[in-house]
Structures are given as C-alpha cells and as structure tokens.
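My structure is below; once you've seen it, I'll send some questions.
Note that one protein chain is taken out, while the other chains of the complex remain in position.
Chain IDs A, B and C follow the sequence of writing; residue 1 opens each chain.
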Amino acid sequence: MNKKKSLPKNDILRDIQGEPDYRHINIDKVGVKDIRYPIVVLDKKNKFQHTIASISMYVDLPHQFKGTHMSRFIEILNEHRGEVTIKNFPDILKKMKKRFSASTAHLEVEFPYFMEKSAPVSKSKSLMEYKCKYTGILSDKKDFLLELMVPVLTLCPCSKEISERGAHNQRGLVKVSLRFEGFVWIEDIIKTIEESASSPVYSLLKRVDEKFITEHAYDNPMFVEDVVREVAVNLNKIKKVKWFRIEAENWESIHNHSAYAFLERKNS
Amino acid sequence: MNKKKSLPKNDILRDIQGEPDYRHINIDKVGVKDIRYPIVVLDKKNKFQHTIASISMYVDLPHQFKGTHMSRFIEILNEHRGEVTIKNFPDILKKMKKRFSASTAHLEVEFPYFMEKSAPVSKSKSLMEYKCKYTGILSDKKDFLLELMVPVLTLCPCSKEISERGAHNQRGLVKVSLRFEGFVWIEDIIKTIEESASSPVYSLLKRVDEKFITEHAYDNPMFVEDVVREVAVNLNKIKKVKWFRIEAENWESIHNHSAYAFLERKNS
Amino acid sequence: MNKKKSLPKNDILRDIQGEPDYRHINIDKVGVKDIRYPIVVLDKKNKFQHTIASISMYVDLPHQFKGTHMSRFIEILNEHRGEVTIKNFPDILKKMKKRFSASTAHLEVEFPYFMEKSAPVSKSKSLMEYKCKYTGILSDKKDFLLELMVPVLTLCPCSKEISERGAHNQRGLVKVSLRFEGFVWIEDIIKTIEESASSPVYSLLKRVDEKFITEHAYDNPMFVEDVVREVAVNLNKIKKVKWFRIEAENWESIHNHSAYAFLERKNS
Partner (left out) sequence: MNKKKSLPKNDILRDIQGEPDYRHINIDKVGVKDIRYPIVVLDKKNKFQHTIASISMYVDLPHQFKGTHMSRFIEILNEHRGEVTIKNFPDILKKMKKRFSASTAHLEVEFPYFMEKSAPVSKSKSLMEYKCKYTGILSDKKDFLLELMVPVLTLCPCSKEISERGAHNQRGLVKVSLRFEGFVWIEDIIKTIEESASSPVYSLLKRVDEKFITEHAYDNPMFVEDVVREVAVNLNKIKKVKWFRIEAENWESIHNHSAYAFLERKNS
C-alpha cells in the first residue's frame, strides 16, 4: 500500500529522529521518564545499599533536529547499572551530554533508602524507609539537588494547650531539598529532620518505647510552622548546606485534609 | 499490502467481535473499566447530589464469540447519564444483560459523596467527603453491595494507659461493605461508622471544637480491633443489614506503616 | 497534672497560633492542602458545570507569629462554595490576604472537567474528562496559571517508516500550563491541544469512527517532540496567551516506561 515499504528495509533503516525539523523550536528537555532500575547507592554504615530506582533522563534538543534517540538513554543506564551514587552522578551526566551532543543533560533518580534505627528505650533495632531523590543538571554550569522525604510525628500545641487531657497528634511528612558543597550523608540530614519534629517514627517499638515517644511528643508540641522553622534552624548549622527548600505536611488526625508549610532559603 | 483492504470498506465494516472463537473458553467478565462520568445520586437532605464517578461495566462472554462490543456500554451509560442511584441500578443491569444477550451483568460505580456536618460545639457547618461504591451483579440472581470509606480518629488505648501524659492518635480509615434488604441511606451508615471510632473527623473546627474532640478521643481510646468490633456491634442493630465486611486501617502516628483489622459476618 | 489546666478553660481558650515566635524565620506558604470540595465552574456550552475539586490555600506567615488560623481557610471556602471560577478567583485571593493580614495569598484548585464530544464520523456524542487546575497568587502583583491535562493518541513516525505494516501507537498525556490576558475558554485550549497530536481520544466510538481514527493517526505520526512543538506553534497563534509550559508524555506501547518532552516559552 505504500511503495517505499516494498523496498528491502532491513539493511538500512531510515533514521527519522536524525532528520531536520523546520518549526524552529528548541526543546528544553526530551527523554525517558520513570524507567525502573535496580541500583546500588552509598550507605554510611554498610558502605553500599541495594535499592530500586525510578529514573528519568533528559537532554535538550536543538530546533534543527526532529527527534532524540531514546534507546541511548537506556544504554547509558546499562553501563552504570552497578552504581548510581552522589559521587558518580557527574560522570553519567557528562556521558549523556557527550553521547547526545547536547548542551544540557538532566538526570533524576528516586529511590527508597533504608536505615537501621534503634528504638529510644528498648534499643530494639528495625529498618525504616525514607524516600530519596537525586536531581542533577549539567550544562556549562552544574547543579545537584538532594531531596529527602522523612515521616515524623507531630503533636498540636494548640490542642495540648486548650484541652484538659490529651492532644491530637498525627504522622506527617517532611520533604527537604538541598544544595550543598562537598559531600553530605543522607543519614545525617535525615537525623537533622527527625530531631526537628515532635518525635521520629519507628518500625519496631516495645511498650517502654511507646510510653517514651508518647510522653516525648506531648512535651514537644509542634505545628507544621514549627517543623519547617526547626528544620531551617538546624540546616543553617550545617555549613556545607548552601540552599534548602522545606515542606511539612501533617495528615491531621482531626481533619480529612492536610496542614502544610513551606519555605525556601539560601543558607546564611 | 493486504488484498482485502483495497476493497471498498466503508459500506459494511466487518464485525470481528461477533465472529466465532474456537478455544472453548468462557470469559467471566469483559467490558470497560474506570470510565469517568458525572452522575447524580440520592441525598437524604437535598434529595440529590452531583458527583463524578469512576464506572466499570462488564458482562460474561460465552466461549462461541470472539469479542464484546465495548461501545454499547458507553451508550447505556449515556442513556442513564442523569441519574445512577441505588434505586435505578437494577434497571441499568437489566439493560446491560439484554443489550449484550449476556447471562450476567456487573456494574461498579465509585464516587465521592459529600455530607454537611456541624462541628460538635460551635456547630460550624462544613462539607466532608466520603468515598462510596455501588457494586451490582445481575444473573438469574441479583446482588448489590454498598461500600463506604469513612475517615475517623483513633486514639491508642495502650499508649494512653502506659503514658503519664498524652496518647498517640491518628487518622484512620474504616471501609465497610454491606448487603441489605429494602433501602438504607448512605448518611445513616456513615453516622454509625463515625460513632464507632474515638471521634469523627471534620473539615471545619473552631478552638472549642478542637478541645472537645481532643478530650472526647482521649476518653474513648480504641485499637483497630475495637473499631471493627464496635462497627460490627452497631451494624448488627440495623435489621435491614444482612451481611457486612469491615476493615479498619490506622495510619499510625508512631510508625510509618498501618495497623489493620478485618472481619466479615452475616448479620445475626 | 498540669496546673494551668485546672483553670476554667471554656470561656477563653488561649490563642497559641497568635503568640510570638522568636526564631526570626518567615514562612513562605502555610495553610491547608488537598481539601476536597464540590464546586461550580464556568462551561462554554452549558454556562456552568458541577465538579469536585482538590483545593489548597496558603498565605505567608511573618516571622513574629507562631502559627496560622487554619479554620479561616475553610470558612472562606464555605463562603464561596457555590462558585470557584476564573472570574471570581481574584476576589477569593483578596479575601484571603485581608482575613489573614497576609502579604501573599496562594490558591490552587484542581478538578475534573467534562466536555461533550462528537465522534469524528458517526457523530455519536459522549463525555470526556480533562483534568484542570487553576493556580492564583496575589501579593502586590497578581499571577494566574491555567493548567490542562489532555489525553491524546500518538503514533510513532519511526515505527511507521521502518515497518512494512502497522506502526506502534499509544495513549499519551499533554499537560499545558499557561498565562494569558483577558479570558480564555478551557474548551478552546483543549481543542488546540487535541489538534496537535496524531488524534484526539474519545469515550464513545463506533466502527466507522475507529476506522477513521486509526487511519488518521497513521497519516499523522508524531513523536513527543512533535507534539510539544505543534502545541507551541498553535498556542503562539492565540494572541491572549502570554506564556506557556508544555509537557508531552507517551505511555509507550513497546516499552514499560514513558517518552517525555518539555518546553517553556514566552509567547512571541
């Protein structure tokens, strides 16, 4: 039905993506999104940790070209399957820029990260999951963001103050993005965040721990406003951190919606 | 490239779905899933309520036929666009059976339902969302399930007992499916569920309400185990209810996972 | 257990949120997130349309104050329950700024929007859902973004070119954010986006329509790169549109990940 298609095609398959485009529109980012891949990341205690990432890889596309060769992203990923860490991120970005002759490369890697925690009194050990994300951009400049999502307990100062007994409390999520100089451990930032809420949360708690956390949270009531401010105060003390964005969300136990606070700041 | 395709095809398009299949395998359910549609449902206070549903419609397919005519489901839906209620559900199912010459028809309609609630002390009014689902099956028998998802507050009896001050509490979700005779109002079942937890939750609460709820929850501590038992006790009192399945899930404020309880019972 | 708590508390409940804070940290945004509410929006054909929104409302909080009075957001929402439209958005934002004595107010309203579409040949009518979002910010300046998510069909130009028969195609999602002057209809922007892909998608298609769409898509192959460029070309023609951000994502039928393209541009 289509003449050109009756020609032998297996020898040379036309490269449509490489052909010219005449709309004169540069594309900022083009690539593959949310590809799932097992990776190894650095771990402060055990040196490395196996995890599973959702990965997005983009480059810019100048207006002259019709398309991008998407399979090359996967090839680069395969070459680095063993390890995607804060340390080799720049190399992957460089390879992307080069392989695509691009002026900008973007790499986003999101993964669950596990830390062993000891319960506050019984010292029972268990693993807690934290969501992490690395975002790197390489053009003539380079940029790298570390993002962490840390579940915490928050207890409402207003509820405590006005009530004769008890105080509503709930799980909340603190999301922190930061830029830094040198190297920071995920573990240290998570600890900083957990100490900025009414209490950390744990996978395994015995009764003595539950008593401790209940009372500790009652003694440290915090609004979402307090949480973002405390995290800001504490990140300010880490000199390597140069910029941060903090979000706190409470899954309110008395409402069916969230309380939310947000701030973004250069480190002073 | 394909001879038959050069024939004029617009006059009579071949009906592939209606052709025979030779694998001798009946299909239990085939149809459309998760189509989104605005509908009107019954409302105890305002007579009717506009909402937006995710709808799935299936019929069985005897082994002789290759496929189903999917567009007919949408046509039936269009004919009932104005109203999908507990009352006209049997008519839609009958129409499905007839239009497809099927021996069984399945209809699932999931939608957010809003109720106006008054805060416990200030009586401030606001709207709360509850997720509802109707599931109907019509063969030579008929079956209808009503499912409701109700957010509640639960306060931990253990934490209260062992702690010198405070008690951890959290938002939880109670999911109830039930079969009944005659007619039941969504509103009445929701009220029954909300009264079976440490406290209902609300969209709008003033300080006097927050004080009341905090203290009321502290005075009514409940495990997920207590919640499913209380709901069971209370549903048992509603004579129209003939069968129920109850799930309670707590988004624990001290953990990053849920506590969960489940029971299923014929009404005695 | 706490002296102050034995005082009569019901007459005057202390306002913790209004008390001073000494950390000297301004909060950029604080408020309620993802509250669900039924609203009415403008509709080009039927004047208005009932839908259900997820709403977030934030204000800034100066460093002197400890917290925000979250219930006021819900009160403002209640006062406007009848209607949240492009036209009265500025009024709600003004009310937020005033009620909170804030210097900036943020309002985000996300909702499903339905349009009646006619199938291309049979002209059979059905409803299609599009996700919409309004985002408004009012400080000393004002900003308003309209965001639309439009499902489309894309057919791969490379697959078509290199294959002797067929071409892989898939559902994709085009997400467009735009700033504009005056007033634009959601319907017009959606139409512009749908015309920029290999084909629109529909809820109800008869066989004649399915034939038409299959052939039409085959005749209009498009990469994600083509889609964002076509949308850009077409939005450029709408003089009211002053700025746009376009994302196209293909749920590739030959992969388990997405192809993605993104561009952001001031209108020239």
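Here is the rule we use: a contact is a pair of C-beta atoms (placed from the backbone, for glycine too) under 8 Å apart; a residue touches a chain by one contact, two chains touch by 3 or more.
Only a predicted model underlies this, so the values are computations on that prediction, with no experimental measurement involved.
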Residue touching the undisplayed chain, where the options are A:I137, A:L173, A:L204 or A:V233: A:L204
Going by the contact rule already stated, which one of C:S103, C:S122 or C:S159 would touch the omitted chain in the full complex? C:S159
Omitted-chain contact residue, chosen from C:S139, C:T214 or C:N234: C:T214
Which parts of subunit A are in contact with the chain that was left out? 1-2, 9-10, 13, 15, 35-38, 49-52, 71, 74-75, 78, 81, 112, 114, 124-127, 129, 164-165, 203-208, 211
Taking the full complex into account, what residues of subunit B touch the chain not shown? 5, 9, 13-14, 16-17, 21, 23, 25-36, 56, 58, 61, 66-68, 70, 157-158, 161-165, 223-226, 228-230, 232-233, 249, 256-264
In the complete complex, which positions of subunit C touch the hidden chain? 1-2, 5, 128-129, 151, 153, 155-156, 158-160, 162-171, 199, 201-203, 205, 207, 210-211, 213-215, 217-219, 251-257
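Assume only the chains that are shown with their structure count from here on.
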Where centres are the averaged C-alpha coordinates, which chain has the largest centre distance to subunit A? B
Of all chains shown, smallest offset between own Cα centre and global Cα centre goes to C
Could you say which residues in subunit B touch two or more other chains, in rising order? 1-2, 129, 164-165, 203, 205, 207, 211
